[in-house]
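Can you keep this structure in mind? I'll have questions shortly.
As you look at this complex, bear in mind that one protein chain is not there, while each of the others sits in place.
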């Protein structure tokens, strides 16, 4: 923190005045996005207008470097602004905004060349550029370093081909940050490079994926000989894994735009559901309600305990964050299942179009997202086992071999070693 | 089956008459052994007397080869005798008798030399020789082929040293069938040999192990330069694994002395428990009772289904027996836990010496025996996964290397391969 | 599912599989157009020709079981249906046909029953679908003084009411439960289609506004109705359990194959114990579910007194196992299972719904206690 930095409380007062003068009060507190709802281009356009207002007022990228259009302040200042702006209409880009400003912009600021940053970061903060990630692949999910999209040098250009999937909001994005393999003859983590690709570049096809919940927030992409130049490389060639790790840390934090509050009221949604289906006196339903709430409460305090541990240790061991992820991955589907149990037949069939009545089923369909996305429960358990508990490692068959050889060996797996 | 073999129903009639003339009717049906109860030498002596009567009547070893003192008949004849003798006092050697006649005698008959069989099998069938297994070791449980007891040739003798554990009833046995490693420079399954050791041989120390349930049915042994000769080898030298596999098949069947009947009455023990603690109307207790009974019922029908499958296929896949073992390993501890839940505080503390009141706690302590002994649940899951479902194998680090090298590598495990 | 199936049973099963694969393969299952009345009627009448709706009906009334155990015959068909996520009022029609055969008036047996057996119409059982409480709840019946009834109230989440079909309504009266057979399009009967988790079935709410039912549409009498309702529940539970086990086995097979094919971290994912052991446990659950469902069908169809207990046990065990299985398989599929195009979610939806139909696991556990006299 530099000495001349404005004090958080002074900043808060300044922000409060600016907000009152420039933003509109929110009509009513919005009850959270309906999962499955899809952000439209119209919403993005409206958000861009509002973002420009913030940018011009000096409140976009509060903790981004000042030389790239940010304010150069801290997370505490970000948090103060969020608290003051809570009752006002702020830009809502949906998930593509979270990805752009929460993970990609920060990864660019840390790893891209100064020239690249000067071009793109102000555009991001102004809302002119929305970004997405071309990252996971149909054949590489939890095994992120196992991607097979290929970037080949051809004179002063790079030619990129492959397929990508699970790109949140890519259909709304202007640019993509794309991970490709640039060397196949080294171990898998060592031949990866990140590229910036305009979403409307020749050879890029973006398709929304219809999800089991009916939504289509995620996309899949086909890259057919897409051409970029060295100027589009983010970070160093073949050192893409370092950028990835930065991005993963920001991604974990990116969703957490506000500190959640301690859940004190007994699982209100499930109490309402039990009341609606006439089971509030049913001992089994009461047990299910209490179980869900106790798990919520324990998860909250686990999260706080882990956050404390990360904040207050000199060498924070980020591996412990896997506890929060695993808890969410275990208890979210369980909670959804408890909802179905409480709801009974009323949760299996409901009046056409009645969102409240259909909610338990929707939550149930969405229940395993967090158990799978951004590292499955199994990956978290490995991480906790090896990195937190210090258990002996799983034998690995892909970290020290050329990636080409890994692919060959995997196809003829027989479990024989040495 | 040979043509001259007596028909089962004729045999049954003959046996029935003999039984009525030679055995005493049972006073009352015994309610099963109390787990933790330990067989005494006096009980063994009484059983020997009775066993001799059977032997002399031609009813010991009904399905054992006739040339070794058996009757040369089939399992169906054995079963017919058991059914007819059900109301009479028959020899009860406890677990050491089950091991001796159910697993060891049969393994000897299949693998030992004719001379060895002529000496020992009649003695076994007469009740003169009780046998135990020196098999598992403190450092080799589920990984049975990983035993480290060493047998070294010294002239025409073998010198055996090591420690053994989990030998059922060894403190009552006259002889032990002992597995030792005779070649350390070949993969682990290929350097094993079985030996017969008199339990009172010099260098053999047998100690009963106090179990968590207070019983002491199992023993541990220390073998300190125990000397035996080539005549004491059972099966071929370094081919002990073939004998082991025979023994395991018999061991699995050995406990099943009678076909269990379909459990129709709702978990009578748990209903009685709930009644005793006044929770028969409590919905949670009722759910627990029903859950336990349904699992019992499903396990019974699973067992019958698997037995049918093994009996009626031309090439029975014995791997499917792992389903019954895994089901028992999963549902036995669960049932014990349900008992503790139903019992509540009354299952945690009870009147001194009241066996009925203390029963749920005893069952609870014994609950994981079947999850661990004779191949843990984890070993069963591997077996089902690989041998029944055909899933790709776990990488193995010990099947193709000299056992000496396996031990060296394991001590410096770092998960690195190749 | 059944290794002891007779020759006759095997022949029927083979031809039934061919029928389903030709008439309603996966692409048709996914197609909402399948819900049109024409497809529904064609599918039903072809199924009837195979004998799908005659198994629980005695020969004297135009039925025919293959093995002497009609519940077992029907359960074997249900198993095949479940694996292929088949539509149609199979369970309802069989349950209602069985009920009419057991307790219907001469008119019902002469007019409605033959139509059901021949696939000219289907039937749905309108029972209370609440998790706790009596199957009769929701609709009140009062006597009309001439042996008939007047029915008023509503039943939510009634399974598979097809156009032109019949409803067996279980209602409460001051003298205990009563039952009557009513045309789904009779005056005063409202059928409102619902949205549902399961995309391969249809659900409706049935509203009855003082629907007059003649004496010859009433099933059984005050003395016998409670036992008949228990029997119907046992048959419905057994057949749904069998459909559910079929879906479990199909979903499991799909998942197992994926675990063998999918490569991650340089190995097929099925070589990892994290996956392998879940699949082993899941396959144990499939085997136990098959075993208990066959046991229930055998026992119930042999008119052994233990049938209703066995049916409740099967439904409870299968219901819980089905949801566990669906969740575990979803986890093995990972992201791909989250896409609409992948069949995983069809099974997830179906299995979860099966678990709740005709009493969820907790309901059947309590029912088992009551049947056992505690």
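Labels for the chains are A, B and C, by order of writing; each one numbers its residues from 1.
In the analysis below, contacts are C-beta pairs under 8 Å (C-beta built on N, C-alpha and C of every residue); 3 or more make two chains touch, one makes a residue touch a chain.
Just so we're clear, the structure is a prediction, and the values are computed from it rather than from any experiment.
In the full assembly, the chain not pictured is in contact with A, B, C, by the touch criterion defined above. Here the missing chain is touched by one residue of C:19, C:272 or C:363, and it is C:272.
Of the listed residues A:327, A:346 or A:406, the one in contact with the hidden chain in the full complex is A:327. Those residues of chain A that touch the chain absent from the view are 264-266, 271, 280, 283, 286-287, 289-291, 293-295, 297-299, 301-302, 304-306, 308-309, 312, 323, 326-327, 330, 378, 380-382, 384-386, 388-395.
Summarising the interface, chain B meets the missing chain with residues 136, 138-143, 146, 165-166, 209-212, 214, 277-279, 282, 284, 333, 337, 340-341, 344-354, 358, 361, 364-365, 368-369, 371-373, 376-378, 381-382, 396-398, 401, 406-407, 409-411, 413, 415. What chain C contributes to its contact with the hidden chain is residues 272-274, 277.
Assume only the chains that are shown with their structure count from here on.
The distance from the centre of chain A to the centre of chain B, with each centre set as the mean of the Cα atoms, comes to 54 Å. The multi-chain contact residues of chain C, meaning those touching 2 or more other chains, are 267-268, 271, 275, 362.
The set of chain B residues that touch two or more partner chains comprises 283, 287, 392-395.
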